[in-house]
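The complex appears here minus one protein chain, its other protein chains still in place.
Lettered A and B in written order, each chain numbered from 1.
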Amino acid sequence: MMKGLTNWRLFALMTALLVFLAGCGREEISTLIPAGKVAQDQFNLLILSTAVMTFVIIAVSIIFVLAIVKFRRSKLGDDMIPEQVEGSAKLEFIWTAVPIVLLLILAVPTVYSTFDLADVTAMDSIDEEGNQENLTVNVTSYLYWWEFEYPEEGIVTAQELVVPTNERVYFNLISADIKHSFWIPSIGGKLDVNPENVNKFYLEFDKESALLDDGVYFGKCAELCGPSHALMDFKVKSVDREEFDQWVASMQEEVESPTDTTAQAGEAIFGPDGASCIGCHAVSGTGPAGMAGPNLATFGDRNRVAGFMEHTEENVKKWIQDPQQYKPGNLMPDGKSLNGGEEFTEEELDALAAYLMSLSVEE
Amino acid sequence: MDLNKRYTAQSWPDHPETATLEGKNKFVGFWLLLAAETITFASLFATYLALRDRGPSGMEFSSSGLFELPLVFAMTMILLTSSLTSVYAIHHMKNHNFKAMQAWLGITVLLGLTFLGLEIYEFNHYVHLGFGYTNSAFSAAFYTLVGTHGAHVLFGLCWFIALMVRNSKRGLNMYNAPKFYLAALYWHFIDVVWVFIFTVVYLMGAIS
Partner (left out) sequence: MSSLAQKKGVGAVIWDYMTTVDHKKIAILYLISGGFFFLIGGVEALLIRIQLMKAGNDFLSAGLYNEIITMHGTTMIFLASMPILLGFMNAIMPLQIGARDVAFPFLNSLGFWLFFFGGIFLNLSWFMGGAPDAGWTNYASLALASEGHGIDFYALGLTISGFGTLIGGINFLVTIINMRAPGMTYMRMPLFTWTTFVASALILLAFPPLTVGLFFMVFDRMFGANFFVVEMGGNTIIWEHLFWIFGHPEVYILILPAFGIFSEIFAIFSRKRLFGYTALVFATILIGFYGFMVWAHHMFTVGLGPTANAIFALATMIIAVPTGIKIFNWLLTIWGGSIKFSVPMVYAVAFIPSFVAGGVTGVMQAIAPLDYQLHDSYFIVAHFHYVIVGGVVLAILAGTHLYWPKMFGTMLSEKLGHITFWTFFIGFHMTFFIQHFLGLLGMPRRVYTFGADQGWDLFNAISSAGAAFMAIGVIVMLINIVITTVKNVRVGNDPWEDGRTLEWAIPSPPPFYNFAQTPLVRGLDTYWIEKMEGNKKGMVYAEPVGDIHMPNGSILPLIMSFGMFVASFGALYFQDDSKPWTLAVLIIGLAILFGAMLARSLKDDLGFYIKKEDLIEDAKRGGNTDGSK
């Protein structure tokens, strides 16, 4: 009996701990663990508003509980007819004025922050040598994937955004097809990616993503965009400025052919004489931008396949054979139609996977 | 109410449209409907202004060169006149002069038909120039706004004609007086909307 009770206690404790740990979520994606100025500002507003609102809830609860405890008919008797009070101007004034004061407390930081977070005037500022002072990334959303172009650096990548830490990064957002929304919860709030106009904002990244369990921050599409909306994930790697400059430099280099023979076979299939994957996917870090499929120059460095599947050769092969099964509604043809009506053989798939995995710009 | 009750100009009330509860209800209800119609047209105008001259790159037509202003001016005058003739009709309705009312309504209908005919001619003309409904966002917004007004004109005409035919034998009574009144009110509303269309679509288009 005692033992059962102990077990039960332990279970209760574990449950409580689990709820508490789950309470703040994962560092890679939770808005409750902000990892940049924008998310931090928004988190502070969350705390401030929660505090004010808790005050309101407590005030209401006290009156509420007292009222339903004190004035039950079972206590007062069935025949009691209460006094028919009309109202009270004084009370009406109080509960009009107090909420207005509370709202003013919220209104000031709201207005300040609204303008602060939308301030992109420094986006195009140029230093004495004519170089852009701040990093700008052009984000283009496509049905279920993301393209990131660095116009000043002349490089393009997809699905995994790479940014330097501790500086302001500016974003230009536009959609190539329908409306999406660009959201990295632990870094900052979302901004819609409209088909008709460029939206601009900035984010800051405080912490190197290598320190996280997964090594990347999780980015999401936040606007319903079709069947695979839930799978339209991207990842963010934040690295220090030095490492970022290195990454940019190696992105700008010519692509070297792989040395491994399987991968070389894969390159042939990938190329114009094979299945012509290259018609839609660039493998060079310099682009061009705006191709039908995501740029694959950093494929080997990625954290996920197709934005959400574990980064293994097995998954690459599965994806090539039947993309529809994993991301319904996406626009990539299946393996059979890419290969002129025949399924890829196991060897061809191995070769393709090996080739793709060999595409890397990181040391 | 008693349909067979005979009225004279003396026993006919000053405001026959609101002399009965049914009439009052129709009167208030119709004004409310016009409020909803106003919002409808406001939405159409807002959309038109947002999409004016918007189209695919290299679009041929814009609001500045396209419209036939003299024709549209004539249409405006005709519709304004028809609003005036409908005022005469209601004046005679209130005086219990059925024949005069029918006559003025007849003139109103004729003017309305002329307006509608000219509008159809105008649309036809634009389409022949190559400015079709599916050309651009601008063309869709233009035809939808002006066309919705045209549909209202058509509905108003049908309403007038139905009332005139249905009551031609039996004259005015408390049952149909509110109906004549409301049809005329509707006609004025259509007229006001057209004034806005003339200003916002045609005049502002010509200026820009």
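We adopt the following convention: contacts are C-beta pairs under 8 Å (C-beta built on N, C-alpha and C of every residue); 3 or more make two chains touch, one makes a residue touch a chain.
What you see is a predicted model, and the numbers here were worked out from it, not measured in a lab.
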Partner chains on view for the chain not depicted: A, B
Residue touching the undisplayed chain, where the options are A:148, A:183 or A:319: A:183
Of B:50, B:69, B:129 or B:192, the residue in touch with the unshown chain: B:50
Residue in contact with the excluded chain [from A:76, A:126 or A:210]: A:76
Positions on subunit B where the hidden chain makes contact: 1, 3, 21, 24-25, 28-29, 32-33, 35-37, 39-40, 43-44, 47, 50-51, 54-56, 59, 133-141, 144, 159, 162-163, 166, 175, 179
Contact footprint on subunit A, counting only the chain that is left out: 18-19, 22-26, 29-32, 39, 41-42, 45-46, 49-50, 53, 56-57, 60-61, 63-64, 66-68, 71-73, 76, 80-88, 91-92, 95-96, 99-100, 103, 106-107, 109-111, 113-119, 175, 177-179, 181, 183, 185-186, 188-192, 194-197, 199, 214, 218, 220-231, 308, 328-329
